[in-house]
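Missing here is one protein chain; the remaining ones are kept as they sit in the complex.
Up next, chain A:
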Amino acid sequence: MQNRIDQLFASGKKNILNIYCTAGFPELNDTVKVMEALQENGVDIIELGMPFSDPLADGPVIQDSSTRALQNGMSLHKLFEQLAGFRSKIHIPVILMGYLNPVLRFGVEEFLQKCAETGVDGLILPDLPMAEYERDYKPLFEKYNLDLIFLVTPETSEARLRKIDELSRGFIYAVSSSSTTGKNTDMGNQEAYFARLKNMQLKNPVMIGFGIRDKATFDAAAAHANGAIIGTAFIKAIENSTDLKATIKDFVAGVR
């Protein structure tokens, strides 16, 4: 069954812009407000971060946004409260990104059920091993029609990429270089890697993320894939904003 992510990629749209923001940030009740502003300004996909105390794959900016969100009182229960009814306002695909521990504590099936109920389309869980997903959770993701999006890096072998492509649904998240989030990767140095991904004729669309921070890096990445993902630069832009709507409008206009 096609969900919003599949429909977006099936439409043949180019230069797909996916923006990451941490739920409950900058203020607890900004989650849906930020999402609305992103949609209004033409963003194609929203990746919503579920804050965690120990986000291993993230650099300092996203870590700090998580810490702040948790201090604001964010939790998974709170997030699902905030997301209740959000589909009456927001029609673009929404992906939740987070670490496995809070999901395990919530209960995997309860969590997936809540995602489906509220209208979430997919998940990124960077510390969920592929083998464990395949063995324990794949049928559940399918039952709730939720995509699981896996990460690949320049070091991921071809055989492993094929396996990831087979298991992924929605798209593949190609990390631009082996790093935590928010490093200033030079996209020009990664052309061989991007070309390798393209030449493999993967069944899933590819979105490039990590180090995408402005129009130049977005265009450079999007030229090699279906689109690109911006996280850290967006968090930096809104963290001290006094007018979220205006800040988000300017930010997106600056990338497009």
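Keep in mind that, in the parts below, a contact is a pair of C-beta atoms (placed from the backbone, for glycine too) under 8 Å apart; a residue touches a chain by one contact, two chains touch by 3 or more; residues count from 1.
The criterion applied here is as follows: contacts and distances are computed from a predicted model.
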Hidden subunit of the complex - UniProt protein name among "3-hydroxyacyl-CoA dehydrogenase", "ABC transporter permease", "Ribose transport system ATP-binding protein" or "Tryptophan synthase beta chain": "Tryptophan synthase beta chain"
Residue of A:115, A:128 or A:235 in touch with the missing chain, whole complex considered: A:128
Given A:151, A:223 or A:244, the one touching the chain that is not displayed: A:151
Among A:13, A:77, A:91 or A:162, residue touching the chain not depicted: A:77
Selected residue (touches chain absent from view) among A:18, A:41 or A:63: A:63
Touching residues on chain A - with respect to the absent chain: 52-54, 56-57, 59-60, 63-64, 67, 70, 75-77, 99-106, 126-129, 132, 150-153, 155-156, 160, 175, 178-180, 183
